[in-house]
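One protein chain omitted, others in place.
Moving on, here comes subunit A:
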Amino acid sequence: MKAYGKLVHVELHRVRWLLAALMVLTLVIQVAALVWTARSGVADIREAETIGRSAFFSDDKLSFSWLIFNTQVLFALPILLSIAVLVLYVFLIWYRDWLGRSTFIYRLLTIPTARRNVYFAKATAVLLLILILISFQLILLPLEEWLFKLVVPSDLWEPSVFTDAILANQAFVWVIPLDGSRFLVSIGLGMAGVFALFGAILLERSYRIRGILLALLYLAACLTIVVYPLLTLGIDQTYSFLYPFEILLIELAIIIAVTLFSIWMSLRLLDKKITV
């Protein structure tokens, strides 16, 4: 247990600069989008005023949810980029220990602790990266609201409900834990995917060239097992044998089973078959 904690620390310590870079990128892109959009919004209203249109209508005022709605792409961009980097990192977290000049995997696999600690430390590091980035976005949003108030003159500023603002961006809806169950589904599916990829990576690392084929077959099998019931049990039909809730329950059981199998297989490979 102690070794596991220390290994998580080692993993996070190694990725700290990447994490910082993603945070800075998110901050810079979102703040730039915020200032630019808010300013042009203000300019548009002022221009309308000088032409003589009355400023009585409430849509001539700017709220934070208006801003979030009008910065869709630019606010989502750093989030999508972070997700892409995290997916790459799932591969990197193993391969960087094998490839390159220093093959740290020799050391990781010969520390006097169960190898599952190395495996779970890597999985935990990925999960923590996801949670840290989401927390960062959560902290960033109120700061951005405050900044928005500074940029927009008080006579044009209008209050809005914070959750409305979050719901105005399609990317936030999935990654920000407003709706507990939806958030758990996002994170749960994400981690199930991480464990499946870990399994594929360890197959390749254990059997090398033959392992690539095994890994692809394994991923295809995982995907088929998970997707097949969704297509055949008739969740999209009005009249089907099972209620949608029951189908989702079956789906959940399947995903949990596939994930447990992935973990069991990975640990076995790491113990018996891995080659450095």
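Everything that follows uses one rule, which is that a contact is a pair of C-beta atoms (placed from the backbone, for glycine too) under 8 Å apart; a residue touches a chain by one contact, two chains touch by 3 or more; residues count from 1.
The working rule: contacts and distances are computed from a predicted model.
Chemist: Report the protein name recorded by UniProt for the chain absent from the figure; options are "Peptide/nickel transport system permease protein", "Thiazole biosynthesis adenylyltransferase ThiF", "ABC transporter ATP-binding protein" or "Electron transfer flavoprotein subunit beta".
Modeler: "ABC transporter ATP-binding protein"
Chemist: Identify the residue among A:Ala43, A:Ala84 or A:Ile111 that touches the chain left out of the display.
Modeler: In the full complex, the listed residue that touches the missing chain is A:Ile111.
Chemist: Going by the contact rule already stated, which one of A:Arg14, A:Lys149 or A:Arg182 would touch the omitted chain in the full complex?
Modeler: Reading the full complex, the residue touching the unseen chain is A:Arg14.
Chemist: Residues of subunit A in contact with the chain that isn't shown?
Modeler: Touching the chain left out of view, subunit A contributes residues 3, 6, 10, 14, 100-107, 109-115, 210, 272-276.
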